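Here's a structure for you.
A selection of the complex's chains, in situ.
Chain nomenclature is as follows: A and B, assigned in order of appearance, with residue numbering initiated at 1 for each chain independently.
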Amino acid sequence: MTLAELCDALRAVGMKPELRGDPARAIQRVATLEDAVAGDVSFLSNPKYEKALQTTKASAVVLRPDVEAPPQLDLIRVEDPYAAITVLIVRVHGYRRHRRVPPDPAVTQVHPTARIGENATIHPGVVIDEDVTIGRDAVIYPGCYVGPRCRIGDRVLLYPNVVLYEDTVLGDRVTIHANTVIGEDGLGYAPVDGQWLKIPQIGHVVIEDDVEIGAGCAIDRATLGRTRIGRGTKFSNLIAIGHGTQVGEHCLFVAQVGIAGSVTVGNHVTMAGQVGVVGHIRVGDRATVGAKAGVTNSVPDGETVLGAPAIPIREMKRQVVHIARLPELHDRVKQLERELAELRARLESQAGGVPARE
Amino acid sequence: MTLAELCDALRAVGMKPELRGDPARAIQRVATLEDAVAGDVSFLSNPKYEKALQTTKASAVVLRPDVEAPPQLDLIRVEDPYAAITVLIVRVHGYRRHRRVPPDPAVTQVHPTARIGENATIHPGVVIDEDVTIGRDAVIYPGCYVGPRCRIGDRVLLYPNVVLYEDTVLGDRVTIHANTVIGEDGLGYAPVDGQWLKIPQIGHVVIEDDVEIGAGCAIDRATLGRTRIGRGTKFSNLIAIGHGTQVGEHCLFVAQVGIAGSVTVGNHVTMAGQVGVVGHIRVGDRATVGAKAGVTNSVPDGETVLGAPAIPIREMKRQVVHIARLPELHDRVKQLERELAELRARLESQAGGVPARE
């Protein structure tokens, strides 16, 4: 593709690129400033990497209108270079292509009662259990297990070794990365005579359209009813979701987040890495939970919280400052005590030696 | 089943249910207050959900004697509704039933030296290595790997893609959820000339009777001797246990707990989510470790600890309060300094201008 064509692609999604350089220059790849070679287009979004502009071998760079760049570089100037490069990666490279294999009963185990949609690919080593439904164009990679009565939508993508326990429901275009487990039993036990009596976990998990789940996650089935992950939500890796928890739409969860059971998470919520949330609370719409926060109380809509126990970010930042100044505060109190003692001594001596306190 | 039969089931385990309503009413399912429809029995245990009593479509509700409920609902009143509903879920729904498949050498890999117990189910895609013993009625789901010389008890349940490294021992009725790994090498290296020399990990893992392990966990084999998980203990998901650690009986570990190596955990210990415990310490019997705590010192029997570094919960709660009041404390110190200066100035002026300090 040429730089002119890349600019057209940006204009097609409503951006207003300004090109400096040769519109006919051919571009083969998108690359980082550091890795780029001739024929690559690169980008600068985070000012931290501005120095790399001086040394990059890229043929062209996407960057903000106000950033200086060496004269030999061709430039595409846009307001939001990160969004622009996303568009260009999609245009130049596209999404992963999946090898299609014809169904082969010798290397897969598809139960005779299962219904497999048109053009779905079931890779070797997959086991599809009783009464499963799989949509059109789904791709199920080797080593996946799909339990009884699961219902899987169109264009679903299960990477290797994904396990779906019975009755799991996946909407259309759901993507689940390797070695993630959906629908295992949660930690449901009742204490009886100092031992733990298992409570049958008879609910299930529902994952709505366009959700993407990272690798190595575990999402408990509900004890009763459903655990739900809302439409368009994206999870990173090694995330644990407790039984009966409801996660809203278009949320973003970073790696190693852990949500206990019976939590309600609103829409458009961001949880940073290693966040923990206790059971039976609500995290409101558009809330943001900072990395490593431990959320122990419900969070209002739109609030940003931080710390363990988590509190609004403004208060947390104040606390951090105050904690850092604790040694100084200590010294000031000691100084006060010294001066007060001295003052009392002087006062007493002025008063003629009468003891100041009885 | 009828409401009368449900009450009988509760009486059979020593509870004293009081029925308000029609003993002959038929019940098909247990459900949450929110999800229930006609024919369902539901329950109210956590007062947070009391409002749902007004709108539930359940035919009957299990709840405490002192809770008000709309007149149209049939009620089973008991002291502990949570324990009662557990009994009813077991009675009405029972535990998961596992499809039994006849042994099929074409789709499993069972080494000729392995001994498989009567009525055990080995699903397609399972690999059983040399000299393995598997008990009666065990169920091994697709994709599991059982390494050389593992000994697996009766009625053990391995969900898909569980991996047991060599010499792992599982007692009777052990359940391990999908994608959990037992017996991998721990982080055992000796530093030699700035590099890490691997220490062969020649110990193994022993998991005692009636343990249940969640999905995606990793339990290291011991360097020497054994890593042990005691009888009746229950783990949630994504838990990491270090080499040589000993966990006692009837413990409960919530998701994402991490225990370093050579730790001793007593009996009846509760670890909440995302707890971390450093190596070579002891957590006493009946101790409770609060969510996200970082335990760096041994914990006495019966103690509840919180925070990182973890301290007794009473102290931690005081600390949290004191930290929250730090801005106020700061203001008070500033005020004291101001007043003291003023007082000194007055004292000096009273004393006729003689400097108060030398």
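We adopt the following convention: contacts are C-beta pairs under 8 Å (C-beta built on N, C-alpha and C of every residue); 3 or more make two chains touch, one makes a residue touch a chain.
Because the structure is a prediction, the values reported are computed rather than measured.
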| item | value |
| --- | --- |
| Number of copies constituting the complete assembly, 2 shown | 3 |
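Criterion: only the chains that are shown with their structure count from here on.
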| item | value |
| --- | --- |
| Euclidean distance of C-alpha centroids - chain A vs chain B, Å | 24 |
| Chain B residues touching chain A - in the complex, by the definition given at the top | 30-32, 34-35, 46, 48, 82-83, 86, 89-90, 93-96, 99, 107, 123-125, 141-143, 159-161, 177-179, 212, 214-216, 232, 234, 236-238, 250, 252, 254-256, 268, 273-274, 291-292, 308, 320, 323-324, 326-327, 329-330, 333, 336-337, 340, 343-344, 347, 350-351, 356-357 |
| List of chain A residues in touch with chain B within their complex | 109, 125, 127, 129-130, 143, 145, 148, 161, 163, 165-166, 179-181, 184-187, 189-190, 192, 194-200, 202, 216-218, 220, 223-226, 238, 240, 242, 244, 256, 258, 260, 274, 276, 278, 280, 294, 296, 308-309, 311, 315, 318-319, 322-323, 325-326, 329, 332-333, 336, 339-340, 342-343, 346-347, 350 |
